[in-house]
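Structure, as structure tokens:
Removed from the display is one protein chain of the complex; every other protein chain stays in position.
Per-chain numbering from 1; labels A and B assigned in written order.
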Amino acid sequence: MVMKSEKDTSEKRFKNIILVSGLSVIILLIAIFLTLLIASIPAIKTFGLGFFISKHWDPSLEKFGALPFLYGTLITSFLALIISIPFSIAISIFLGEYFKDGLLSTFLRSSTEVLAGIPSVIYGLWGLFLLMPITRYIQTLLGTTPYGVGIFTASLILSIMIIPFSASIGREVVSLIPADLKEAAYSLGATRFEVIKNVIIPYARSGIIAGILLAFGRAIGETMAVTMLIGNSNFLPKSIFSPANTMASVIANEFAESTGIAASSLVYIGLVLFLVTTLVNIAGTYVIKKISLEASKEVT
Amino acid sequence: MESSVLRIESFSAFFGENQVLKNININITPNKITALMGPSGCGKTTLIRCINRMHELIPHARVSGHIYLKNKDIYEMEPIALRRKIGMVFQKPNPFPMMSIYDNVIAGYKLNGIKLKKEEADHIVERSLRDAALWNEVKDSLHRKGTFLSGGQQQRLCIARALAMNPEILLLDEPTSALDPKSTAHIEELVVELKQNVTMLLVTHNIAQAARVSDFTAFIYLGELIEFGPTEKMFTVPKDKRTEEYLTGKFG
Partner (left out) sequence: MDTAQDIENDKIIPFPSPVMIQEDKTIDNKTHLKLRIIKDRLFKYIVIVFSLLSFLPLLLILFHITKNGISVINWSFLTELPKPIGEIGGGIYNSIIGSLMLILLSSIISIPLGISAGIYLAEANKGRLSNIINLCIVVLQGTPSIVIGIITYLWVVAPLGGFSALSGGIALSIMMLPVIIKSTEETLKLIPYHLKEASLALGVPYYKTILKVILPTGISGIMTGILLSVARITGETAPLLFTAFGNQFLNYNIFKPIDSLPYRIFYYAMSPYPEWHGFAWGASFILVVIVLAFNLIARGVSAKWKVQF
């Protein structure tokens, strides 16, 4: 964009404005990281990395360890992923292979979009009034204390919430598979199931893994619905029905009333949450990008 | 030298290290059509894009030598001011899709922030559309978007848009390459008529088209100007062997 004798100042001003706007995204992200880091320094200094293996979170004694929340986050997210994966893969194959277009596909696709658009807090409300009684019922059957809220309920709602997200990635990945590969398999007399099993799934494997990774990133950061359903307990959970807290939910529950080292410890948790989601998102996006680049190469 | 409106002097153009035009010298006679022909990739499009300084918009593009528009070096002018004096019509018709036909014709004024009185604008629109032989077809739908027009009509709309600025030179970059034969014939007729008003440079890879419409022809091959002269002469007695081979379809 060389304009040798460009004297027009508005031209220059315009280019500067868009450049600065572009740079502002970088500045914003660096500022977020530095702010989190600086605000968590008191907690980092006091507790160090032991913060994540200590299981005592006691604001009255000013003792803070994040193990219960780390634990709560990982368990709810993994459970949610395990529950949601069969559904996500089914929808991906449904939309990416069986019913690529047509009424049924449009219907299912728009309904997953609607599902993705429903606010987290409404999932929480719905969970409180529908999932909680179900869990309570299961718990009475099992003979445990019927809290109703806890890791199990939170994982259920979380799995419902991440299905649309991972399904949309899965559909994208499945539809990227070159048609000639599938046709080659069909021409040898393979059934559709065999094509899916032997061509589509192996080909889409890295995409599916990336999708799961991104869904995991989504799940660990999810706050409201989990906060409403997990039971807000700062002790290490004993079973999957125990009340607990995730990293995000403990921040939501306590940050507004915390000061000093307690607030700093919560920011420390936030910092870790930020770093983990950052890594997961960069890795997942990188893989997806690589796949779509390869797919576009094969077409040309 | 006596009557040239555009003078190209020892002009070269580059993309990075790659030289795409080598030491070109041409004098363009006013109110005539000069065809630039040659096989694709020979540099003919680059040459006309240097004349309105669109070439330099591409990263790493640079030029050397001079082009004079009425004895003024265009590389000492503001590119923006220059482009208002030199109109351009592109390979693919490119009317602005968000504007009506009317607004498309006066787009050069509107986008440059030049205020026109209503009657002035009406006058320019009618005159330009008449000059572009489109007036009768669109006069009842001036305020509709131009997207419903056929390809040939869209191209004439683009010609009208260029004419509306009263250009001294009109550059036509393979204006018929995206059109059907009937529309092509229509545009060719129009171009011949227009030379009373404006000097034209026509880039074409179609030998027959150059023969049909142009007064002068420049044959460019691999970035070099092989031969330049009156069309009739060049097509009957080419001086250079390569010109002869090109005209007889031996390569290209």
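Everything that follows uses one rule, which is that contacts are C-beta pairs under 8 Å (C-beta built on N, C-alpha and C of every residue); 3 or more make two chains touch, one makes a residue touch a chain.
Values in this document were obtained by computation on a predicted structure and should not be read as measured data.
Undergrad: Where does the absent chain touch, in terms of which shown chains it meets?
TA: A, B
Undergrad: Which candidate, A:I151, A:M224 or A:A244, sits in contact with the chain we can't see?
TA: For the chain that is not drawn, the touching residue is A:M224.
Undergrad: Of A:L74, A:I138 or A:L181, which one is in contact with the hidden chain?
TA: Within the whole complex, the residue contacting the unshown chain is A:L181.
Undergrad: I'm checking contacts with the chain that's been left out. Which of B:R7, B:K44 or B:R83 qualifies?
TA: Counting the whole complex, the residue in contact with the absent chain is B:R83.
Undergrad: Check the options A:L67, A:L128, A:I209 or A:L236 and report the residue that touches the missing chain.
TA: Within the whole complex, the residue contacting the unshown chain is A:L128.
Undergrad: Pick out the residues on subunit B that sit against the missing chain.
TA: Against the missing chain, subunit B presents residues 52, 54, 57, 59, 80-85, 87-88, 90, 92, 94-98, 107-108, 110-113, 147, 158, 161-162, 165.
Undergrad: For subunit A, which positions touch the chain that isn't shown here?
TA: 1, 3, 8, 10-11, 14-15, 17-19, 21-26, 28-29, 32, 35-36, 39, 86-88, 90-91, 93-95, 98, 108, 111-115, 117-126, 128-130, 160, 163, 167, 181, 184-185, 188-194, 196, 198-199, 202-203, 214, 217-218, 220-224, 228, 248, 251-252, 255-256, 266-267, 270, 273-274, 277-278, 280-282, 285, 294
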